[in-house]
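The complex appears here without one of its protein chains, the remainder shown in place.
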């Protein structure tokens, strides 16, 4: 599973990308966030406030309940501010 | 009183401008059109169908009932088609 | 509100016009409209006639109305006259504001009233036959919806 981080999430976590193999039972974006919070203090801080985080699964916007699977590209980022 | 004609009104009447002194009793745009129709066959034809004619008095759009006075600049033209 | 109204035969430069509207730095949003001569079968030229002085005065009145309805920082209206070939640009209405909704609405408002109030007339030349373009009744409906 490829994880991508953007904007202040990238800065807090200290990298723009990481490959992980989540433990069994991680079925949704929400499950994945809970798992990521256990990886490091930086991850814990970055993911502390769910309301400030948005996700995309395979380059489509996805809610917290979206299903995820091995091989997916999951991106986390703040609400967008382009335009 | 200065009269200005635009688009096909100008072409039918054969001039873009004329100075006239209307007879007494010409108080509105409508009165003026009725008078102009008596000036020549070309005028009569140009002003035959009121529904196809718009007017401006001193460079402001004006209805048929708009008041007119000596010294005014009165323009006649078809509905506009710019933009 | 910075207002710039020009009636001219010449082509205009959109980059320069948009830059002029934003150089003060107070506008984050510019909504623009350009009208173009369509390429249609035997249409060879479109000739635009106007009522000098009244055109400028009428557009100024419309721009003032737009400025009183929306918080605008600048408006540019350029309308070409004379003979234009298919593909040519006829008109530019560009509206700058801090807010994009205001810019969009004011730009559409100005186009709707330009179509119904600014004294321009188009004559088409189709294979040597000239005729005056008829006013489009839909334009009156478009302008009317702003009365509400």
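Miscellaneous remarks
The first chain written gets the first letter, and so on, giving A, B and C; residue counts start at 1 in each chain.
Definition applied: contacts are C-beta pairs under 8 Å (C-beta built on N, C-alpha and C of every residue); 3 or more make two chains touch, one makes a residue touch a chain.
The structure displayed is predicted, hence computed values, not measured ones.
Shown chains touched by the hidden one, complex as a whole: A, C.
Interface residues of chain C with the unshown chain, by the touch rule above, are 13-15, 18, 22-40, 86-87, 89, 98, 100-101, 103-104, 107-108, 111, 142. Not every partner is drawn; the one left out touches chain A at residues 4, 6-8, 56, 59-61, 75, 77-83.
Just so it is clear, only the chains that are shown with their structure count from here on.
Note on chain placement: the centre of chain B and the centre of chain C lie 26 Å apart, centres being C-alpha means.
Counting partner chains per residue, chain B has no residue touching two or more of them. Within chain C, contacts with two or more other chains are made by no residue at all.
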